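Missing here: one protein chain of the complex. Every other protein chain is in place.
Up next is subunit A:
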Amino acid sequence: MQRYSGFGLVKHALSHHENWQRQWRNPTPKKEYDVIIVGGGGHGLATAYYLAKEHGITNVAVIEKGWLGGGNTARNTTIVRSNYLWDEAAALYEHSMKLWEGLSQDLNYNVMFSQRGVLNLGHTLQDMRDIQRRVNANRLNGIDSEVLDAKGVQELVPIMDCSKNARYPVMGASWQPRAGVARHDAVAWGFARGADARGVDILQQTEVTGFKILDGRVVGVHTNRGDIGAKTVGCVAAGNSGVLAKMAGIKLPLESHPLQALVSEPLKPILDTVVMSNHVHGYISQSDKGDLVIGAGIDGYLGYGQRGSYSTVEHTLQAIVEMFPIFSRVRMNRQWGGIVDTCPDACPILSATSVKGLFFNCGWGTGGFKATPGSGHVFAASLAKGEMHPIAAPFSIDRFNTGALVDEHGAAGVAH
């Protein structure tokens, strides 16, 4: 792998930047791998990267039916935070946050992780009580978190309407300074480049059409490019996880919904943090390019079409204009949808299954991007050892039958 550096940039300038090495190969599938990862999004690529880097397992294939990071990795609003209520979820997301903090160096790839802080607004007394509780829980778990009053919020975000005349006046917020945003495509590409350099085969435009299961043990996958053998298979397919699970005869408690997001025309710097509100139901940040990145809730119906209803977009923008009247005349540039695999308790599933050697990493719902490195890290450890990593263990599929849910709707129900 050609390392990137300032010196390299100068060197390649001399040849008009025409001789950069390809970031990853486009290999022909082998007959057999030690581990196959189904799904070439951020989480799948991170899993492959950490398998190779931390566990020395390099005979790995990542199978992706479309192109790398073309699903939810490229469709989210790139918010990274770890201020979750319950110990299990906080451990997982904080593990991820710590990896984010060194990720650009680790990958030798600028993922543009910008710790500009995240505000979660409270608009009612109950919101503020929940925020107090969550902030206290965060601090006990060693996660930076503060409660701000309306004045504190106004100082951080002068353009927001924090007046008492607002329809849903801002009463305060929780504030996590270490949270922020990252460049989503770079995350997928950085992990892909790092994994490829360590020998992982990334097979794009290869669709898994079934699993080869022998005596209750997975031995490979069927694809549109022929059968590929494997000792261990990890499925990291977000919205399409349920479809894969059905092929293996496994039930998952997931529902796949459309989630829409949109960006505005580029503006001069005006918003230097991330603002989220569960109550008026929207979240917003400004990208380095200058466009406002806006999202809100899912469309309520099931959908695999990567698009949703216009009325949901309208409600999203109503919420944004409610908080930021100054943006009322900003024009929106693009709008898109992804398929999110929502779980009944708003927490992911990282789990072994009734089929030996077949693992699932799914159910991240509307908030998977922030967990990309952490999810890959603990899932890789689980695949390497054949048993779930301690951080991943509470997120098994069994919890929906035992009742040991990790109910994060309070911290995560709407906004991610």
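Operating definition for what follows: contacts are C-beta pairs under 8 Å (C-beta built on N, C-alpha and C of every residue); 3 or more make two chains touch, one makes a residue touch a chain; residues count from 1.
Definition applied: contacts and distances are computed from a predicted model.
**Student:** I want to check something: the complex is missing a chain, and I'd like its UniProt protein name from "1,2-phenylacetyl-CoA epoxidase subunit A", "Sarcosine oxidase subunit delta", "Ger(X)C family spore germination protein" or "Thiamine transport system substrate-binding protein".
**Tutor:** Answer from the record: the omitted chain is "Sarcosine oxidase subunit delta".
**Student:** Looking at A:N110, A:Q306 or A:Q335, which residue reaches the missing chain?
**Tutor:** Checking the options A:N110, A:Q306 or A:Q335, the one contacting the hidden chain is A:Q306.
**Student:** Which listed residue, A:T47, A:S256 or A:T316, touches the chain dropped from view?
**Tutor:** Only one listed residue reaches the unshown chain, and that is A:S256.
**Student:** I need the residue numbers on subunit A that touch the omitted chain, in ascending order.
**Tutor:** 28, 64-67, 70-71, 204-205, 207, 209, 222, 224-227, 239-240, 242-243, 251-256, 300-307, 309-311, 339, 344, 400-403
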